[in-house]
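What follows is a set of notes on a single structure, which appears directly below.
Below is a slice of the complex: some chains, not all, each in place.
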Amino acid sequence: MGVVTFPGSLDDTDAARAVRYAGAEPVSLWHSDRDLRGVDAVVLPGGFSYGDYLRCGAIARFSPVMGELIPAARAGLPVLGICNGFQILCEAHLLPGALTRNAGLRFIHADVRLAVTDARTPWTAGYSAGQVLNVPVKNGEGAFVADEATLDELERTGRVVVRYADGAPNGSARDIAGICNAEGNVVGLMPHPEHAIDPLTGPSADGLGFFTSIVAAFAGAGLGARA
Amino acid sequence: MSGEDTIEVAGGTPETAQPFKELGLTEDEYQKIRDILGRRPTAAELALYSVMWSEHCSYKSSKVHLRNLAPTADQSQYLLAGIGANAGVVDIGQGYAVTFKIESHNHPSFVEPHQGAATGIGGIVRDILAMGARPIAVMDALRFGPADAHDTARVLPGVVSGISFYGNCLGLPNIGGELAFDASYAGNPLVNALCVGLMRHDDLKAAVATGLGNKVILFGSRTGPDGVGGASVLASATFGDDGGKSAKRPSVQVGDPFMEKLLVECCLELYAADLVEGIQDLGAAGVACATTELAAGGDGGMFVDMDAIPLRDPNLTPAEILMSESQERMMAVVKPKRVDAFLAICRKWDVEATVIGEVTGDGLLTMTWRGGTVVKIPPQTAADGPVYQRPYARPDTLDALQVAGPEGLHRPADGAALRDTLLRLLGSPGLADKRWVTQQYDSLVRGNTVLAMPEDGGLLRVAEETGLGIALATDGNGRYCTLDPYQGTQLMLAEAYRNVAMTGAVPVAVTNCLNFGSPEDPAVMWQLAEAIRGLADGCKHLGIPVTGGNVSLYNQTGATAIHPTPVIGVLGVHEDVRRRPGAGFTVDGAQVVLLGT
Amino acid sequence: MATVIVDVMLKQEIHDPQGEAVLSASHRLGFGAVKGVRQGKRFEVELEGPADGAALAAVEELARELLANPVIEEFSVHATE
């Protein structure tokens, strides 16, 4: 499973560790290589790519590795964007909407309860719908916004993947914490499942399911047979 | 003018008046420079000496007392590098070593809270990086005026957002710190930042320029007019007492944490490829300090071609270039054969790198600018600086303070009064929940944080396979230290020591940041001397070394000094972080035991 | 050398917490006449050649591609006098 490192990526080692804990082999992908190295799925980790100076994810979207990743994702490659990764996916228009400044205008780091609303994506198949996870959020620009029509469409088609169970800490529209594309292979979320893989170093091990789900999907549905 | 002020010009114009006072040098110090050089200094040399001999860089007032801390190092079997290096290095076993240090950024944080605090984090992180270590966590010890004071509303949110912005963007977990309020900090908040780094034993790097012909490379951000003169003027002079004149207020430095992140990764890759002979971070005093210290640390000399230094503003004079505090820069000494490989790694990380000079054999630090020689000095003379035996005396107000013991205080008479007192205590800013602050910090990034806020000590996993870890805590208390700086400092040492022990770790080393008022005030000097004596004696008792620290003087508003505030950081080694005890009651019916007296 | 300005503002229908924070701070400071504030970004783009039609078109494209996110923002480009 590929983990992309952009300049300013921070949670790449954590994402790789989560991949390892889930039983898969992390493959590190470098932002300036036009090469996905034959991986079966890709994680875009958290951090501050390019300092997040213009808009979060705005500059990373144009990196060479994204030039490969965008068409591959459109063709069905499973991609998980966490925090900055989610922002990059929105900037790349692989996911609708955008992430804007938190309502309180401050960076927020807190453990939140997260309800899995869609357990059909390859990244959430290991959860049951309605399951509540204890995972951390940590971001300054995590408020999801989209126009009403897009929000309605996301809800109607069941593409809200995870929702803040106790209300969004950051002003996110309709308490949305994560969404997927129409095909379900591209998932983005602001909370950090890779920081909840071991109670020793995080609030729980609830987040590991994102990574074990995709590994199970390879093993089962032959996703791994991608040419 | 300074463009042409070469050593030849200086030699021929001994009478030229020079602005040494404006640069913070005394008459005597200026004369001493002239004696060393046998002529008047050039404008560039004057700038260089003024920053190197500033209180901030030379420790000229505190040095005689700091010597008392040295013996604490001898008793440690853990120490790989001690006081004098950028930061002390401690062996933690299994081939790992840890380096840590706490540093102040008080004055810049008052002038521009967000950027001042941000660049405080940036500076201490580069210090740790320069030792050869990967920075793995930060902590921040903060002190402000009363929570409801006007300036606190400006300074506190700015400082916290600055630390949050820089530390989070850099990907360093913040694993603890302090937040305290007291009227004595209203005009002079304390922003002390700690960074800890991890390395393998043989990764240790030194700040020395050795090896004739080796190249000197400046890399990172370009040099601009940021904070020119900051070290000599800002950190050495009391501000707020100049009648509102802002002439002394230097331009502020703006932090670029993204560049720092690139610099960190770039340096670590350079270290791993064994391309670095010596390295130094650029902090206060910028190029002046880095070149002087590298040259003074080596055995030869150094030549620098100042025209090669990449500038953000082409109008800078040599003096300004030397004094600029532009952030996110490092300087390395590299073998000629390895320069290409060095530059290639910098390119990979998008870090600008330029060969600006080389190691020479003449024992001098020489710099040229547009064809003329503007600096030619024995580097040791600038690096060592003057040493002062400032007079000190126990303040005569102390007796009155000390007799006013707690016996005379009003006590709650009944249950209702007790409840009321308790609620007032719990609601006081000093004891209230710190979440408003700590929520803005990422404590989880890198995935090795075992304990952080709200625990008393932070605990980090170092080795996933064995569970080896380190614990850290910082403590300070200006009120105790006002009453008795000797005892107060020991109390703080003991508290930090206990907080580390609480995590299950064995305390092994101490760092400290000594925040005091003006050393020209004998009462303040006495507090400083007593605090250091207390720390030294306390460490001897506990059998642990002081591995480094930082002294911040002139913390005062007008004639009024802050409470003497040594902030003590203790590092511990944890054999297996999986066995950490948590704070708080965990099991129903468990026994509660009080230890100690 | 010419300087071209790109102003980027959130679309009207997008919630602007920064602008709102400024608005309420203005009121606290006694600036009661302020009825609304929106906060956006301003870029000063320095160009090699003159700010002619072609240059403006290029900056226009830069704004569309990079400086603004069309999902939430709109922008305007103009040369300085």
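We just call them A, B and C in the order they show up, numbering each chain from 1.
The rule we apply is simple: a contact is a pair of C-beta atoms (placed from the backbone, for glycine too) under 8 Å apart; a residue touches a chain by one contact, two chains touch by 3 or more.
In this text the structure is predicted, and so the values were computed from the model without any measurement.
Asks: With only one chain per type on show, what's the overall stoichiometry?
Replies: Full-complex copy numbers, labelled as displayed: A x1, B x1, C x2.
By our rule, only the chains that are shown with their structure count from here on.
Asks: As a quick test, compute the distance in whole Å between the mean CA positions of chain B and chain C.
Replies: 39
Asks: How many angstrom lie between the CA centroids of chain A and chain B, rounded to a whole number?
Replies: The separation of the two C-alpha centroids amounts to 37 Å.
Asks: Can you compute the centre-to-centre distance for chain A and chain C, using the mean CA position of each chain? Integer Å is fine.
Replies: Each chain's C-alpha centroid was found; their separation is 30 Å.
Asks: Give me the residues of chain B that touch two or more other chains.
Replies: Residues: none.
Asks: Would you mind writing out the residues of chain C in touch with chain A in their complex?
Replies: Residue positions touching the partner: 10, 13-15, 17-18, 21, 66-67, 69, 71-72.
Asks: Taking the complex as given, what residues does chain A use to touch chain C?
Replies: Contact set of chain A toward chain C: 54-55, 58-59, 62, 90-91, 93, 96-98, 100-105, 143, 145-147, 171.
Asks: Please output the residues of chain B touching chain A within their complex, sorted ascending.
Replies: For chain B paired with chain A, touching residues are 161, 164-165, 168-171, 256-259, 261-262, 349-350, 438-450, 461, 577-578.
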